[in-house]
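Excluded from the complex is one protein chain; the other protein chains are retained at their positions.
Letters A and B mark the chains in the order given here, with residues in each chain numbered from 1 onward.
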Amino acid sequence: MKEIEVALIGNPNVGKSLIFNNLTGGRAHVGNWPGKTVEKKEGRCIHKGVMMRIIDLPGVYSLTAASIDELIARNYIVEERPDVVVDIVDASNLERNLYLTLQLLELEANLVVALNKSDIAEGLRYEIDVKGLSELLGVPVVPTIATVKVGMEELKDAIVEASKRGVKARVRYREDIEELIEGIGDILRRDEGLIKKYPIRWLAIKIIEGDEEVMRLIEERGLMGELREVIG
Amino acid sequence: MRMPLGLAPEDRMVRVVEVRGGRGLIRRLSELGFLKGEWVRVLKSGPSGPALVEVKGSRIALGRGVLMRIIVECVPP
Partner (left out) sequence: MSVREVLGEEPEVAMAEERYRVIGEILSRVFRGARPLTLSDLLDKAFLNRGLGIPIFLTLWWALFRFTFDVSAPLSDLIDVFFSRLGEFASSIIGNEWWSAFVSDAICGGLGGVLVFIPPIFFLFLGLALLEDSGYLARAAFVVDKILRPFGLQGRAFIPLLLGFGCNIPGVMATRTIPSERDRILTICVNPLITCSARLPVYVLIAGAVLGAYASMGVFTMYLLSIVLALLMALIFKALIPYFRGRRAPFILELPDYARPTLRSTLTHMYERGILFLKKAGTIIFLGIIVVWLLSSHPWGAPLDQSYIATLGRWLEPLFRPLGFDWRGAVALFFGFIAKEIVVGTFAVFFGLGEEAEIEEVQRSIVELGVFTPLTGFAFMAFTLIYIPCLATIGIIYRETNSVKWTLFTVIYGLILAYLIALLIVVIGGLMGLG
């Protein structure tokens, strides 16, 4: 049976643990992330001949590694490279929730978006063009209502589909920023070891932001000299 | 008129002009949507204690220290 690793992520309060329970049938192995006091939940789900190992990542607003939760989530995605990442988005709070989604796309995660709390969004008379959103983000978007298990089958389908297809989504920023990303990317690409391990686009954006962890990595790889000019 | 968010009156839309503070705080607040030019509404406030603010469609409670570091433009009614 094919085995894939699926990570669940999303803002706090979006219904992530409910979706986790829906997918894993409530049977979870609970432990701690190595060396930390943050809870780690893992479970399994079998769908259409595929065995999914589901990891529940901490609820975070972003992946800038400012807190332990963010660090854990980010490191997991970067280092373990799960086959699929399910970003659970609160449909009644799209604007803020999509912030994390964009960061996940920067990380080149193989994303499936679960648009949860669709019922609440409807109650607030929000109209969301799901197909349009999916096209603009470049990833599948599945409306769900976790409280009554609506959309779970479709979500599982989307996860299995995504595991076959692989990463292809891309959101572009404005032209001058994209040029910066390109320029930094060119310098980074010369480091073979770096390309193998990390998504270059993400590294470039982190360098632009001056992310401490990434800057430290760059120093270790001895690339600071070349990058100094671009950073300015 | 400019003032810290902590002094802004309730139920009014105000516009973020500046966020002061250390890098970590600025980053956190930016991610939550407290960016220059962003409209924010004070839902519950008082002379002391935390205040409840609406930003980017969600309700965020901010402590006094944070409230005084977000400078907003308050348009008279």
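Just so we're on the same page, a contact is a pair of C-beta atoms (placed from the backbone, for glycine too) under 8 Å apart; a residue touches a chain by one contact, two chains touch by 3 or more.
What you see is a predicted model; the values in this text were computed from it and never measured.
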- Among A:46, A:177 or A:224, choose the residue that contacts the chain missing from this document, as touch is defined above. A:177
- Of the listed residues A:166, A:193 or A:232, which contacts the missing chain in the full complex? A:232
- Note that chain A touches the chain not displayed via residues 12-13, 17-18, 21, 26, 28, 30, 32, 35-37, 39, 64, 67-69, 92, 94-95, 98-99, 102-103, 120-121, 124-130, 132-133, 136-137, 147-148, 171, 173-174, 176-177, 179-180, 183, 205, 207-210, 229-232
- Note on the structure: In the full complex, chain B touches the hidden chain through residues 19, 23, 25-33, 35-36, 43-44, 46, 48-50, 52, 56-63, 65-66
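The rule we apply is simple: only the chains that are shown with their structure count from here on.
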- Item | Inter-centroid spacing, chain B versus chain A (mean Cα positions, whole Å) | 29
- Item | Of chain A, residues touching chain B in the complex | 61-62, 64, 66, 93-96, 99
- The chain B residues in contact with chain A across the complex are 24, 27-28, 31-33, 56-58
